[in-house]
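Reading through the structure tokens given below for one structure.
Only a single protein chain was left out; the remaining protein chains are all shown in position.
This part shows chain A:
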Amino acid sequence: MGDPSTRHRLLISLVLVAVLALSGRLVWVQGLDASARAEEAIAQRTVTRSIPALRGDITDRNGTVLASSVQRYDLWVNQTQVDDYLANSKTAEVTGVEAAAQELAPVLGWSVSETEEALTGEAGFAYLRKNVEPAVRDAAIALGIPGIGADPVADRIYPAGSVAGNVLGFVGADGTALAGTELSFDDELAGADGKTTYERGAQGQIIPTGKQETTPAVDGSDVVLTLDRDLQWKAQQVIASSVEQWGATGGSAVAYNARTGEVLALAESPTYDPNSPGDADAEDLGNRAISSVFEPGSTGKLFTIAAAIEEGTVTPESQYDIPYEKYFEGERIKDSHSHPDQRLTLAGVLKNSSNVGTVQISETLTPEVRHDYLLAFGLGEKTGVELPGESAGIVHPASDWTGRTRYTTSFGQGYSVNALQMVSAVGTFANDGVRVQPSLISGVKEADGSVRPLGEPESTRVVSSETAATMQALMDNAVDDETSSAAVSGYAVAGKTGTAQVPDGTYTASFIGFAPADDPEIVIGVFLFGLDTFISGSKAAAPAFSELTTFTLQNQGIAPTGVPARQLENEW
């Protein structure tokens, strides 16, 4: 080893080995393993952000926004960092949480003590306030308090509050549709989230030469309802007043265009504000007009009479002897109020809403025929309106109409319906004998602003034009425009009251009608559920009908026809 040349060689060998090792590593890193390394680096600076799709708006028939999605922020705090606020400041008199609270309180609209409480603690993450507007978030972030941050969230707002709330439904905190149109049209409204992948520089800027991939979000489509917001508001106001006045447990009001099937208003009381559905009782979150089934009572007489007229077994002038009570095959049928024997025409039977008279009319038909007419009027099957939670009601087969049921079905007892079915069925008379399936959705708004309809509503001819015209006259005759509380100033009103007892002992009062009686377009029904005592439809529901119809005719620009109300012979 002492030999210098040996040492020299040894040294050279060592150097060579070292160089070889280094070159090997270099080749490995740069050549063989390069892509893996590069990918690791790219992965470190590549971020993928989801681009949330904006949920579509829900608008009324005129394009007024009833539900829209907005940008909100959830403000959060890392309580352990707040103490550093102004810690390095030489001029600040107060620092840390106290100073932060003083700055932040006015921004959040809280008192200083509240704010201080919220900022104090050991939590690494706690929400300060959720769903704040962007302006509040900007102001809060601009204070530069350490540990305060904000996450963007999409919030759903319903600017008109409870107006149409029952139809709109609502979404959960995470944006899941939970009720109403939000739920039934979730596919159209939701849209599809997109994502963007890019390489990010230290300050969050996009590295221009880096790889970028963007799948754009597809925003949800706007859904256009058939409702008119102003009319809906008025209907809700009217029904709320009536429910309040008569101590009903609930009420529904429906305005329905008999020619197109469009539902212009579907009002409920009590209802809820979809901005905070949690505040309402669960039973108020739906639509009684389609979910609550009841025996229609006297409004059901219309179908018996229409069937008999259509079948040609009676005319409006047909004559009947009407005692207060009468036995039909041992079944005692009586009128709602005691009265001396009357001699009424068919028109008079409807005007006086006589059960005894209606049974006599119904006996000109077989139960099977009457049953088929009830089904033809759309009773016993869902209306097909685009809302969840509809109850079809029950119309038993005619073979089950035994004993008393055979007679009570003629005056609207012994089968059950929902309010919208009834309005649509009465709409048959307002639309020339053709029943149009009710609809709440005009269509889906396309990118170019046009509205794509979701199919034509189904139309069914139930009775002939002549029968429909006769029914209009009979219903016109039934409402005395001088004295009835259903009267609408300047218009001839046609309609029918109804009151029926519900098995639980309460009563349902209703009024369904239309104006102008000789050229109707819009049918309005007012229903009050859960009345403690017998209150007739003419007393409880007719005033609401009058008020709502007055507003509807103005709202829809329907002028009086100037044709006076028809007076038929009611007695003989």
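Everything that follows uses one rule, which is that a residue touches a chain if its C-beta (ideal position, glycine included) is under 8 Å from a C-beta of that chain, and two chains touch if they have at least 3 such contacts; residues count from 1.
By definition in this document, contacts and distances are computed from a predicted model.
Missing from the rendering is one chain, named in UniProt as "Cell division protein FtsL" (options: "Sugar ABC transporter permease", "Dehydrogenase molybdenum-binding subunit", "FUSC family protein" or "Cell division protein FtsL"). In the complete complex, the hidden chain is touched by one of A:Q79, A:S162 or A:T408, namely A:S162. Residue A:G562 is the one among A:G24, A:G121 or A:G562 that touches the chain missing from this view. In the complete complex, the hidden chain is touched by one of A:S13, A:S50 or A:Q102, namely A:Q102. Residue positions on chain A in contact with the hidden chain: 64-65, 68, 70-71, 94, 102-103, 105-106, 108-113, 133-135, 138, 157-163, 201, 203-209, 229-230, 233-234, 236-238, 240-242, 244-245, 269, 273, 275-276, 279, 485, 489-490, 539, 542-544, 546-547, 550-551, 553-554, 559-560, 562, in rising order.
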